[in-house]
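With one protein chain held back, the other chains of the complex are shown just where they sit.
Going by the order they are written in, the chains are A, B and C; count residues from 1 in each one.
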Amino acid sequence: MFYRETGQFKTTYRADQAVFPILQDRLGIAIILALAFAGVPLLASEFAISSFFIPVLVFSLAAIGLNLLTGYTGLLSLGTGAFMGVGAYGCYKLATWFPGVNILILILASGFVSAAVGVVFGLPSLRIKGFYLAVATLAAQFFLSWCFVRIPWLVNYNISGAIEVPTRTLFGIPVTGPNATATTRYLVALSIVVLMTWLASNLVRGRFGRMWMAVRDMDLAAELIGIRLYRTKLLSFAVSSYFCGVAGAMMVFLWFGSSEADTFNINQSFFILFMVIIGGLGSLVGSFFGAIFIWGTPIMLKAVPPLFGLTIPAATVEHLTFMILGALIIFFLIVEPHGLARLWQIGKQKLRVWPFPY
Amino acid sequence: MDLLYKIFLDPFVQMGSAPDLLVQTLWEGLVSGVLYALIALGFVLIFKASGVFNFAQGIMVVFAALTLVGLHAMLRQWGVSSGTVAAYLALALTVAVMFGLAFAIERLVLRPLVNQPDIILFMATFGMTYFLIGLGELVFGGEPKLMITDDLHLPRGAIDVKMFGGFVSFQKLDIAAALIASVMVAVLAVFFQKTRIGRALRAVADSHKAALSVGISLEQIWVVVWFAAGIVALVTGIMWGARSDVSFALEVVALKALPVLILGGFTSIPGAIVGGIIIGVGEKLGEFYWGPLIGSGIESWLAYVIALVFLLFRPQGLFGERIIERI
Amino acid sequence: MAPHAAALADTFPKLLIRDAHSYGSRPAMRHKDLGVWQTWTWGEVLELVRAYAVGLHRLGLKRGETIAIVGANRPKLYWSVMAAQMLGAVPVPVYADAVAEELSFVLAHAEVRYAAVEDQEQIDKILSVKERLPKLEQMVYDEKRGLRDYDHARLRSMDDVIEDGRKALADPSVGAWLDAEIDAGKGSDPSIILYTSGTTGTSKGVVLTGERSIKAAADTVAFDKLTENDVALAYLPLAWVGDHYLNYAQGLVAGFCMACPESADTAMQDLREIGPSFYFAPPRTLEQLLTRVMIRMEDAGFLKRKMFHYFIGVARRYGERILNGQPVPLLGRLLYWVGNILVYGPLKNVLGFSRVRVAYTAGEAIGPDLFAFFRSIGLNLKQLYGQTEAFLYVTAQPDGEIYSDTVGPACPNVDIRIAENGEVLFKSPGMFAGYFKDDAKTAEAMTPDGYVKTGDAGFFDEKTGHLKIIDRAKDVGRLTDGTLFPPKYIENKLKFYPNIREVVAYGDKRDFVCVMINIDLTAVGSWAERNNVVYGSYQELAGHSLVYDMIEKHVAEVNRSLAADKVMGGAQIKRFLILHKELDADDGELTRTQKVRRSFIAERYAPLIKALYDGSKEADISTEVTFEDGRKGTISARVKIRDMKTEPAPAAMGKAA
Partner (left out) sequence: MRAPGGPEVAVGDVLLSVENVSLSFGGVKAVSDVSFDIRKGEIRAIIGPNGAGKTSMLNIINGFYQPQQGRITFKGEARSKMRPHDAAHGGIARTFQNVALFRGMTALDNLMAGRTLKMHKNFFWQLLRFGPAMAEEVEHRHRIEEIIDFLKIQNIRRTPVAQLPYGLQKRLELGRALAMEPDLLLLDEPMAGMNLEEKEDMSRFVLDVNNHFGTTIALIEHDMGVVMDLSDRVVVLDHGIKIADGTPDEVKSNQSVIDAYLGVAH
């Protein structure tokens, strides 16, 4: 209905293969970006920013990471949390070793640590498939989270056994640590996420994306057109873990400010997996939807009862949240197994052919 | 050098020097292995029949136990004087609840999702997990509870057997657990081999058409299977509960069933048993003899690593049938 | 100002040079090929065509010779036309879907030595009749696919020819020679020969000259204010005067961009992508379009359907008036504005009409509802009347004076006269030089004082002063009781019903009027689905009694409207039947422009006609049909005939009272 595609024709393949070939989409994304960069910092409260926007950014990135592996390459992983952890601890160590280096660089660099670890734990994927692989990744999850607890070296032997994020500045403004404002941390996080989402979309639309999807859809045929399965899978593990690692680093440095050892436990992994599934396997935008939905719903649920003047004990709300979340997950799987992304697509298609039904 | 010695020699020296300790450890391992096996059994049942990788099995264990304890407490409140009566009443009710659960799951989850890719069903069981946790805690409260061991007349205390100059103590409860477990496996075996539903169920495992030809609707089969899994969960829950206490902390333990499955293969009941025991024993030995070398608590992941290593050599598990790739 | 500049150029090659100078970097031609819109600027086109012309010359094409152009709308074929004209040779476009016989007739009659063809299919067609074309020497083709094993002594790929020419042009003297050739071209030379599709018997080669064509085009370009910023989609057969006039001539005069679709079956999609600003479609196409819109909307959800029909209603009430700039109540404007956001805008957009500034329809009478629909949603659709001999335009409706039942006043510089017998005569700047090799027919077609006989009967509407066309002059007949009988007039009234695809009416020198009807498969098919009428084939559906009932209603309505008109009151339809097969150009029943060939059909379906008049309830018929791949077969059927009760004519009513 809002789409006016008549007269939008392409004279080059370059234009034809752009991310947003349709003008209205380009406008839409521009508006969203404007809101994200200007709107939110100006309008949203510190609290809203640090309790909603920053987390959503962090989770979106992690979800994208997992989506690259599970959604695009078809390798189911339950170790996301651990890989995020590696990123976080990696970043912490790097920060202690190179206090001089810009924190942004460190955060991005920490991804490489988890990428390396990811590759190691990706090795089994060469022999095993499906749920067997999923369980294999659990090994990574439990082993790594054990390491986080048991290896005090990781936290510079803090007695608390937790990471305490040092204050680091960017252009003189503190971006991490206790006295960094939520807004600055948000903007930093946002920039990182936007950048990396762009990179991810480049990847998946290009040769590597196609190789991954080929492996996902039919590995035999993929091998037949000359794709080396193990390289492709390992690359996917590496890239995926890189994204998760950066997300983990952001989680600790730009959100929590500190982290207990079990921040990156198995539930974290499940949490991210929900986001990917609900958001939509094999869709970047879906990862955002998933993050917003899974993180947003509980907040909403907590917010709703007071609106009706109801006072429900926190514990009860907690339990209800669990139930409703669980129910919603099942509900969504039933209405649209391909996730919110698909719903979005369908809606968009409807608008494009409006007033026709198809 | 020294390290190598610590890893490859020292532990065995210890085992030799104190055989009673070794036996004790093996026994511990065996028992926890049996309980892993029970949880795995639940998985296998469901996977065999409906191809669903039921992540919620672990939670069903806790949920069952929680329901039992919770109902018992309520009954007592409502004036059921005799603990025993209350206990068995609660037990009966819990069985009913588990059936209701199986029924609800089939209606509300499986049926609408039939023919969806595995991962979707897998995720659905995640949803159940969350739902059950929420429900359980909402109804019976989140705080850990004690299993009603006595009212159920589960044995207490231990039998100490002299051997190798020391003595090994066998908890009666554990013995009971082992016995009950084996009984249950036997029952299930009979159920599968002899009963009509059982046969149909195996047919389903091969092909859904076959099952229909036997004249039993998939829906029925699913309900039955999930119910069976529920019962298994209940028993498991009671055992675990009796050894530690009843709370959703058990969930993580329940995850141990996964490596067991990998060892045993998703579709093999004997596999689940053997796998369970290997894992149980393996991790106890590892924890006791090698743990100290690298800081304790390796129990938490050793199982998975064992499974992983194992997988690399036998991708289809111990008893799983060989996967031949057709084109 | 384009028209003025054009006035200086008297041949198309000179015009092309002018365009290359004034609009050098603007797009002259686009072609959806290999997935994207390949684009050529006027400058590039000029270069290409020069090279092509030289190449053709080196193949031996000389001034005054003819060259056949066979194929779909593709840039290379248009360039072939330009290149030929550059050399002073005369292009002879042929319909791509012409069967071998028609093709051989035209090629033989035009004595072509050369042919520029699209692809293997056309080459095969020509080769299949080559013994009838002794003069044909060389063929140049666009698509090389599948031609590897052909004898290349008489085949060249256009690319090679162009390349060859480009090489030759490296030598400046060649360039100079070409310029000389272009200057040598005179405005009075024939610029193209268009073979009429032959509504009446065999087709005739209409010779047009550059100067006149350009004059005519210049007039209408000014009339519709077309500029180099306009875009047109060239999807109509390039052998048809419409395409040559609207796209080729006007394109060169105004310097606007001509876009060629990827293939016939992607034309709709391509239309949407390119979003033309100048659009032409015969009523038949618009009709199918509307039918498709309505059918697609049937599947929409309840609310959306309601919404759609409500706002279409609004448009019907206010749309045309708003378009004509007449006063409209504020509420009306408001509703229309909303409707424009919710329905008209998006609808035009999905149909590809969003940017259309001027749209024309012509070729046959258009249904008032159909016409009104497109205008009411804000598409500036207008009617024109013309024919090949006039280089299309005779009359056209100026903005703001649009009536569905007239074809507008005479175009600028066109002079119209109505003969005693009601035939429309005209003199126009673009009128033809004569029929190729047929002075007899030429003389026949002209009045002594130089007017062209259109062969159409019509009159000037006294209230609007616009021309009204009823029918072919020679077709207007009389019933035995002397009542006036214009078959087309009756046929059209019926054809305005979406369920009816084609109608052939008989009555001249007979006691009463009977019609043979072709149902529209899309419309009736979906109607059948909705009313779960099962049918296996077109034939079965056509014979279905429920379908007969439905059609009977339509016929009854038409009778009513005829009765209302005192002239036509006596010409009501007494009996009708539904044909068992679709009338098809491949069977010679329709012309290439999809007009019915009444006389031909009359003999072909003689048994049916006989039955219509001897009162029998049904009749057997078996006819020969030609399939896509050219194979022939026969289908036979038993066709039912329905009697209609006729309305009393107004006069009669007076008596009754």
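Observations
Operating definition for what follows: a contact is a pair of C-beta atoms (placed from the backbone, for glycine too) under 8 Å apart; a residue touches a chain by one contact, two chains touch by 3 or more.
Note that the structure is predicted; figures quoted are calculated from it, not measured.
Contact with the chain not shown here comes from a single listed residue; of A:G90, A:G282 or A:G326, that residue is A:G282.
Interface note: of A:L23, A:L224 or A:I346, the residue touching the hidden chain in the full complex is A:L224. Screening C:G146, C:G313 or C:P648 for touch with the missing chain picks out C:G146. Across A:T11, A:S45, A:T96 or A:N202, the single residue that touches the chain missing here is A:N202.
Within the entire complex, the positions of chain A that touch the omitted partner chain are 12-14, 16-17, 199, 202-203, 205-208, 210-211, 213-214, 216-218, 220-229, 235, 282.
On the side of chain C, touch with the chain left out of the figure occurs at residues 33-35, 145-146, 148-149, 262-263, 265-266, 269.
Quick note on the criterion: only the chains that are shown with their structure count from here on.
In terms of inter-chain touching, the protein chains here are arranged end to end in an open line. Taking the mean Cα position of each chain as its centre, B sits at the greatest distance from chain C.
Rounded to a whole number, the gap between the C-alpha centres of chain A and chain B is 33 angstrom. Our note on geometry: chain A versus chain C, Cα centroid distance of 58 Å, whole angstroms.
The multi-chain contact residues of chain A, meaning those touching 2 or more other chains, do not exist; every residue touches at most one other chain. In chain C, there is no position where the chain touches two or more neighbouring chains simultaneously.
Chain contact summary for the complex, chain B toward chain A: residues 53, 108-109, 112-113, 116-120, 122-124, 126-135, 137-138, 142, 252, 255, 258-259, 261-262, 266, 294-295, 297-298, 300-301, 304-305, 307-308, 311-312, 315, 317, 325, 327.
Within the complex formed with chain B, the residues of chain A that make contact are 76, 124, 127-132, 135-136, 138-139, 142-143, 145-146, 149-150, 220, 266, 270, 273-274, 277, 281, 315-316, 318-330, 333-334, 337.
Within the complex, the chain C residues that touch chain A are 30, 32, 35-39, 272-275, 293, 296-297, 299-301, 304, 307-308, 342-343, 345-350, 352-355.
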